[in-house]
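Only one protein chain is missing; all other protein chains are in place.
By written order: A, B and C. Residues from 1 in each chain.
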């Protein structure tokens, strides 16, 4: 049984475990004031820009709820696509901090200025929440990615309407290493107000690096982290991992591998004339397969059945990661061929 | 420079890192539905009782805020001693979920029924919050521990007044392994409604095992965890650690070592006629030293200066842990002697 | 200039003001513990059923947010139609108490079991909020009303799925006095778990009577009221008004008048072959008029332009009330005829 269910099925990249081992008995201050965390932050600033603030948190939901509740006043709301993680898979974590999330329908999982314009036009006075923060994911929950020009347009719209642009980067590695991508980490401070770099889904045990670009959002952020339970006593655990991921190109190498495995699956399935639910250039692909073939494949592979397409076909979600073995990909393709014959 | 600042200055016990290494490439489901977590929970149930629910979370503040907000209705409040962690060092995490924490003054850091009675008597009607949950820490924030008879009295009072008794066990290991302790893990379900077993401060990288004993508090708890950002994608990280800590007596051995180091410090300081701020039988001691000696010791040791006692003396806090080396303890004592001579 | 903008453009029915005058110097206890409030509650219980709890609050948003936050645990969500007041016109008041409101599209402003079924089917596990409370308005925000059989079906579905059924009755008077209505106040405890009787929009200065039918929702409700700022010091102000409205049939007489005025408008407009956006049997009607006619009418009448229908026509909202003069209705019709000629 091999799992394509997600990109967090294994532990961590061995170099990360090794780094934990090597540093294990060094005494450090707690709560992210250790030297590893400080070094990791300096390293990331070197790649992103010197005037950002960076904080290391444990997971995506925690990062989203801590950041959004810190950035918004009580009457302000976030805007997200209906498939956005904060709307669909975080158990109302944002609402639990008091803020509405306004849902927008979008075919490819991405927001554009016309969506935002429609939201602003329908929120006219104090009887409605005030749309304030634009939440996007890159890559999105359905595998698509944002091009630089798309972010530029969102940025301009947000500037014109005093909106905060926030990028959930739980899978930013896969997005930045996509064959279609034209973005660099160092572009982001000019495009978004805050974003995060997901470690959990790209080789770490856990960890997201939140980057706050907009000065007005930086103040007192550690208070918010502590209040939401996001300051780990052994903050070193996050620092050591990000240090290892970014001291050379490990983070990008891992994302590249994940994408390469997804492309292999996608290309082979494409050659076999299977269609896809979305046109994904990242590490999540959504092929449409006959239900019979799906049932057979489930004997040896685990994956999510995403949605029913017609009475005989469903789209499944295949997720690859830094740990996906090429052998497993090859076997999956072979098994599919057998099943369909 | 050796640190007695806290019990989370190092990484994890080597056996834990080893367990992470060995399991690293096994594929598991996410969010605590992996087999390690399931096994760890079964193991703990074996030691505590079969009818409790157990959930693994990342840290103390996260556990406190997730549990208390799940257990309380909006108008209900917690009661804690003024030195209690939720009152003094969690940045209003409980209040941020909407609940007041009623502060009680207590000399030894412990609540007793007379404190609770006074609180209930002063909260008479709907113009005041309704006191509902009694928050205690064992060991307490100032090193003291609860005896079984004390918990029994609190339990009886809580039964009589329909209160929830919650034990913060961030340092439960040290409490249970104290020379004065008469409690066992398996006693707790008859005494408290919920408690947790702290891993972070007793050899794990991170992790607290929340044990819900009272059936009425169990329902839907994983929803609350997810909503507060407390479900780790790689929940295995917690499961593997608790499995290792409890598959034999490692957890207790580590706590025992921490206490032993504290006792050594305490006894040597006592022999030298130093007084203590509290009479602590656990891994945090609070000796009162001349300010000059403190300044000298700070050159080679780090620790918190807890409070000024008089113009010439202050109490310091020395915390020992699973990782405290006996050599460091001996050296500290020797250095103190030199300093005072 | 005559206003058809809403049903709260005037003060209160003169009998209410008179009742305030007559009772003015009687000394009473505060916070709803006065004798007027107690009598009003007894009177209402006589009409509804003896085993309900009744509380008087100031307005609709306040009642909705106080009730829903009291009834729900943190991870539980409400379900409402997209036009529902809590979704569209309360500035995220429910979300501000921590709860998501799940939006459902429905043509006539009403929920039915198939809507609820779809919501439950798409909320499958702890990564999503738990749908728990069904919010309906009667009459709805677009003037439609619920028939007894429709409520019966919702009730059965809610029973089967352990859901709370809550009815916003800001305009319950108009619904119950509709020519199509087959519901009585005394039917409601068997159909819904809680509902309220709107005074503000039916002749009172302010005031909504919340009726809690389900025993499990009753406990400590006054704590929630106080916490949300909903306990008026001079609670008598609400008690005196509800006493006056219900000591005979004043409440129903006023609603009847409002409906009669709406029907007159509707029938005359219908005779003149105007269409309507919704088929409303209550005090809000939505005729579709030529834009030119609307512009002319706005010179002498104020009303909301509800939505654009095509390039030449828009639907407007005309709201009648206890205070709407028949003369104004006649004049409106006459003026429309002149405008169109």
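Everything below uses one rule, namely that a residue touches a chain if its C-beta (ideal position, glycine included) is under 8 Å from a C-beta of that chain, and two chains touch if they have at least 3 such contacts.
If you're wondering where the values come from, they're calculated on a predicted model, not measured in any experiment.
Only one residue from C:110, C:236 or C:317 touches the chain missing from this view: C:236.
Across B:7, B:28, B:90 or B:141, the single residue that touches the chain missing here is B:90.
Summary of contacts with the chain left out: across C:17, C:120, C:217 or C:331, the touching residue is C:17. Residue-level contact of subunit A with the missing chain is found at 31, 69-70, 73-75, 97-98, 126-127, 129-130, 220, 222-227, 231.
The set of subunit B residues touching the chain not shown comprises 74-75, 77, 88-92, 95-101, 103, 126-129.
Residues of subunit C that touch the chain left out of view are 1-3, 5-6, 8-12, 14, 17, 20-21, 23-30, 58-66, 90-93, 96, 200-201, 205-206, 223, 226-234, 236-237, 323.
One rule holds in what follows: only the chains that are shown with their structure count from here on.
Closest to the middle of the protein, by Cα centroid, lies chain A.
In terms of their C-alpha centroids, the spacing between subunit A and subunit C amounts to 43 Å. Averaging C-alpha coordinates per chain places the centre of subunit A 34 Å away from that of subunit B. Spacing of subunit B relative to subunit C, judged by their CA centroids, is 51 angstrom. Residues of subunit A in contact with two or more other chains: 90-92, 96.
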